[in-house]
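I am attaching a structure below and will ask some questions about it afterwards.
Just one protein chain is left out here, and the rest sit where they should.
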């Protein structure tokens, strides 16, 4: 039952102007994982017409940060210390779907992993080193 | 004299809707390097008020891809195969400046490195594995 | 049935002096994956008594390179272009087990992923960008 996790991570999406501008949408969340979606539009594209690597990476990063948020105590927040993305194939359009999972929940460092699909194509493999810091996002 | 490099990479910025929406600006370019700027605005921020890691990464990635473009033959284009960013410190506002350089120009793979500064603060260290593919962006 | 894959990757272990010195052992292989083992000994340790990060990374890298070898044509070989390892927890001793898989088989670039366990502890998450080059190892 993921009501607690969903409620925990919803503000991470609602209060982030860049996330709203891009249109990343929180789909579901549980303890240690989050799923998001993005309807690809013109504003997401680079000069070849593909979704920009930065748009794919930002989606995986934000979804991973949200997943990390589900495993830390109330009153703490997540910042990304390191992120890495394999852009496996160009993402041409349709819907991007991302699932991020916590690989290792630590007190300070949380390692995450995420996959991004464009319709049925696996377009990105992401991993992140997240830091839990004191203070709420509100 | 960097006129050739600037002319070569200008379309990489002008024709990319995501880049225009974000506001990344090409400042200068030479053989194997590119410099860009971004005036931080509300739309770049995440839920804590900092510039989103994805915005910083996208800037470093795009600047690096442009740097790689300066070392490949006409008629070829650059795609990112792998990228990684150390988010060294939060970027709070002001102006982001990025300089990207080609570390190793290969026929197929081009390794790049970039630094991002927020005013006088070093906020990110980026490295990329770029692939040179056939075909022009136009 | 993995006889073909095993036969293909066996020389990658037998003919590599560093691999023999370390003692990495090929356990099984199939199309797109390889499994290896290492009995931890004194020579693998760093100054705190843990297995050195380089020993864990070399195991994941070599196992990943072998996995990539199973998906390329005869007469070609694999070189690592980029590797990255999350050292999730210290590896204290016992037996290291690694499983590497091909995430994306490309003509030139092959993306791999590997996990390393120390007895029942997940100690490392690895990802690699491998390049297929002309020429046999023999």
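Letters A, B and C mark the chains in the order given here, with residues in each chain numbered from 1 onward.
Quick note on the criterion: contacts are C-beta pairs under 8 Å (C-beta built on N, C-alpha and C of every residue); 3 or more make two chains touch, one makes a residue touch a chain.
Small disclaimer: the values here were computed from a predicted structure and weren't measured.
Student: If I'm reading the header right, one chain is hidden. Which shown chains does it touch across the whole complex?
Tutor: A, B, C
Student: Quick one: say which of C:5, C:34 or C:81 touches the chain that got left out.
Tutor: That would be C:81, which touches the missing chain.
Student: Which of these touches the unseen chain: C:5, C:55, C:72 or C:118?
Tutor: Checking the options C:5, C:55, C:72 or C:118, the one contacting the hidden chain is C:55.
Student: So which bits of subunit C touch the chain we can't see?
Tutor: Touch with the absent chain occurs at residues 11-12, 15-19, 21, 42-48, 52-55, 57-59, 61-62, 77, 79-87, 90, 137.
Student: Spell out, residue by residue, where the missing chain touches subunit B.
Tutor: Answer for subunit B: residues 84, 86, 88-89, 103-104, 111, 113, 122, 125, 127, 129 touch the chain left out.
Student: Given the full complex, what residues of subunit A touch the hidden partner chain?
Tutor: Counting only subunit A, the missing chain is touched by 81-82, 84, 108-109, 129, 131.
Here is the rule we go by: only the chains that are shown with their structure count from here on.
Student: Is the contact between subunit A and subunit B built from the same residue numbers on each copy (over half shared) or from different ones (under half shared)?
Tutor: same
Student: Rounded to a multiple of 5, how large is the rotation, in degrees, that superposes the C-alpha trace of subunit A on subunit C?
Tutor: To bring subunit A onto subunit C, one rotates by 180 degrees.
Student: I'd like to verify one number: the distance from the centre of subunit B to the centre of subunit C, where each centre is the average of its C-alpha atoms, in whole angstrom.
Tutor: Each chain reduced to its C-alpha mean, subunit B and subunit C end up 33 Å apart.
Student: Would you kindly tell me how far, in whole Å, the mean C-alpha position of subunit C lies from that of subunit A?
Tutor: 29
Student: Could you grab the centroid distance between subunit A and subunit B? Build each centroid from C-alpha atoms only and quote it in angstrom.
Tutor: The answer is 21 Å.
Student: Can you tell me which residues of subunit A touch two or more of the remaining chains?
Tutor: Counting only residues that touch two or more other chains, subunit A contributes 84, 86.
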